[in-house]
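Left out: one protein chain. Kept in place: all the others.
We just call them A and B in the order they show up, numbering each chain from 1.
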Amino acid sequence: MATLRNKFRPLPAARFAGLAGFMLLASCLGYGQAVNSCLDCHSAQPGRLEVTPEKFSQDIHAQKGLTCVSCHGGDATSYDPDQAMSRKAGWKGKVDRRQIPQLCGSCHSNPAYIRQFNPSLRTDQLDQYHTSVHGKRLAAGDAKVAVCIDCHSVHDIRPPSDPRSTVNPVNVARTCSRCHSDPAYMKHYGIPTNQFAGYNTSVHHDAMVVRGDLSAPTCTTCHGNHGAAPPGVDKVQNVCSNCHAFQAQMYEKSTHYKAFQERSLPGCVVCHSNHGIHLPSDAMLGTGPGGVCMRCHAPGDKCDRARVTILGNLTQLDGAIKDADQALHLAESSGMEVSEARLAQDQARDSLTKARVTIHTFQPALVDQDVQAGMKIAASNLKAGKDAMVERNHRRIGLGVCFIAIAMMLIGLWLYIKKLES
Amino acid sequence: MCADQAPQPDTSRRRAIEVFLGGGILASLASFIYPVLRFLVPPAVVDLGGDEVVASKLGEMKPNSGKIFRFGSRPGLLILNSDGTYRALSATCTHLGCTVQYRPDLREIWCACHNGTYDLNGRNVSGPPPRPLTMFDVHQRGDEIVVSRKREA
Partner (left out) sequence: MLAPLIRWLDERIHLDDLVAPFKHKTVPRHRLSYWYFFGGITLFLFIIQVLTGILLLLYYRPGANEAFESVQYIMTRVQFGWLIRSIHAWSANLMIFTAFVHMFSVLFLKAYRKPRELTWVTGVILLVLVMGFGFSGYLLPWNTLAFFATKVGTEIAGQVPIIGRPMMIFLRGGEDVTGATLSRFFGFHVAVLPGLVVVLIAIHLFLVQRQGMSVPPKVEAEWIANPSARRETKFFPNFLLRELMAWYVAMGVLGALAAIFPWNLGVKADPFVSAPAGIKPEWYFLFMFQTLKMIPSKVWIIDGEVLGVLGCSLAGLLWLLLPFFESDKTSRAKVWITGLSIFALVYVIGMSVYGYVAK
């Protein structure tokens, strides 16, 4: 942390200041290249006609050198409205909603053009859009559906990696909810409007927004972004399997897969819900309010019995882990060192997690395998905790013996002193 | 000295002093020295487990396979490549802390929890993990495969 000491030389400093000032002034006047009469007038317009230079300077297109003319046409050098916004100068006016995908696609679907700016940017967005629900309905004449600017905003379009962008992962759900959570807007479409509310209670929202894990799923992860559409009832587990691979593999080999396909039931969603996905708990295997099995199965049948077995095993392991934790905690508060056993508890918990994943095979024997592995570890940790308490008692006994020895010594010394002094 | 009968209280007094003092010295010294002597004898487990650990023995692992071992307070992954070289890295996934595994079919490191993958240098290549895995040094000592932390710069 050495401090730099610049020697202050007055004359060169003044010259430097002068040059800097001139360059600053020049760049202010310049703003890129030519005069932009569009912004100069429209920054003073009221309401929806207002576009300020401050707003537009945030736009990625402006930063790459594109201007109003690039999309709207017209003549940006003239302050005469008839000249600036003349058809002869190519002025398109306010672009009609139905034309917007085509307009954006005129550059963004042109790989040769986009390569000049960002070679790794995709150029298939327009094609994807045509396959989406939004794209199909727009082609059929519905102008209420989302077009590019509804999600990406307009005149201040930021790249998705910018946290302020409307299509940054943390903001995507809110952007979709602008239409999809508006009951009045969505009245004619016959689909629910509670997805955003549900998602906000989910573990995925928790991971993304609360824990900041940008890899967590949001609307576009499961539905696609440009080609947005529901995955389809029989394809749900494909979507979930992209992250939850093990569970999907087990489910596909299980009896439930065929059963759900035959009844056109949406796979994972049947038990876990689609938007309001909560942290699963053992209560889902129970018969209480959170229980999912008994929604379909009859009490007392084969499946119900299997459920009871699985739930019993998991509860047993959970209990064993908690007991071991308690014993270790007691040992620790008595001052015993049990860090190794504490570490091994992590392994026991891993076994429980694994067992809970194995539920998706719906076979009690397989779940039991994982449970037994965990029980062994939990049992040895419990023993470690109990051994620590036994050791603690030994120490207290040892201390007691020591006290007796010291007491004898003290009495002996006292008697000896008394004898000396009598 | 003509005292052929010492006064009773004095002898018993002296006896008491002898018992308490003598016994006290012996008992207290024993209870102090016994723990010290036990302390001086080195324990059976000499390895501290902090800086380096014996992860495996020569010939124990098959080529193109992985083994989880304990390194300090966290798990580590030892991989024997097909060409006979070893590599070792931390086995705690940088996403949510699950224990990763070696996939011989993919020749990559995979996390079963959310499908995260790392290459053999620990770099996170796909899935949720935000950071690479820490690499460790591997040496062969006799027939022991020893894993140690990379030297501090």
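Please note the rule applied: a residue touches a chain if its C-beta (ideal position, glycine included) is under 8 Å from a C-beta of that chain, and two chains touch if they have at least 3 such contacts.
No experiment lies behind these values; they were computed from the predicted model shown.
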item	value
Option touching the unshown chain, where B:Ser28, B:Ser56, B:Thr99 or B:Asn115 are the choices	B:Ser28
Residue, one of A:Ile149, A:Leu366 or A:Cys402, that touches the chain absent here	A:Cys402
Residues of chain B (touch criterion as defined above) contacting the omitted chain	28, 32, 35-36, 38-43, 45, 48-51, 72, 149, 152
Residue ranges of chain A at the interface with the undisplayed chain	1, 335-337, 339-340, 395-396, 398-399, 402-403, 406, 409-410, 413-414, 416-417, 420-421
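Criterion: only the chains that are shown with their structure count from here on.
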item	value
Centre distance in Å when chain A and chain B are each reduced to the mean of their C-alpha atoms	37
Chain B to chain A touching residues, read off their complex	13-14, 16-17, 19-25, 27-28, 30-31, 70, 73, 95, 98-99, 112, 114-115, 127-128, 130
For the chain A and chain B complex, residues of the former touching the latter	213, 215-216, 242-246, 339, 343, 350, 353, 398, 401-402, 404-413, 415-416, 419
